[in-house]
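Take a look at the structure below.
The complex appears here minus one protein chain, its other protein chains still in place.
Then we have chain A:
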Amino acid sequence: MRLLEVALDKNMKILIVDDFSTMRRIIKNLLRDLGFTNTAEADDGATALPMLQNGHFDFLVTDWNMPGMTGIELLRAVRADERLKNMPVLMVTAEAKRDQIIEAAQAGVNGYVVKPFTAQVLKEKIEKIFQRVSG
């Protein structure tokens, strides 16, 4: 685990996408507790996609159920974009149907956290994603 801590770049730029500002704030605070302070926010996929295309982000944390463009649509758009397709994506959502989780996995999600979640779970999933990405 210590090696992993070194591998995790605390300066990486993270985009948090959720339509509820309180949830964005919670995730932002938890990420800051984990040492990630370089974050930006968007309230749905349609706002997030141009930010991702122009903003040199390293990691995307997104909700599923949002007005406008949903998280699953955003994930597909990211995977279809030549420059973004390798970006790690973590879904943090209340969507809990097995079919939906399978759908997200097939669309190429890197991690899936169901709400309500704990700080510990968020930390584990982020570490696992970057362990796999770097390994």
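Things worth noting here:
In this section, a contact is a pair of C-beta atoms (placed from the backbone, for glycine too) under 8 Å apart; a residue touches a chain by one contact, two chains touch by 3 or more; residues count from 1.
Everything that follows uses one rule, which is that contacts and distances are computed from a predicted model.
Its UniProt record calls the unshown chain "Protein phosphatase CheZ", which is the correct pick from "Putative OmpL-like beta-barrel porin-2", "Na(+)/H(+) antiporter subunit B", "ABC transporter permease" or "Protein phosphatase CheZ". Remark: the omitted chain is touched by one listed residue; of A:Leu31, A:Val61, A:Val113 or A:Ile126 this is A:Val113. Screening A:Ile26, A:Leu52, A:Met87 or A:Ile126 against the full complex identifies A:Ile26 as the residue touching the chain left out.
Residues of chain A that touch the chain left out of the display are 20-22, 25-26, 29, 64-66, 70-72, 93-103, 105, 112-115, 117, 121.
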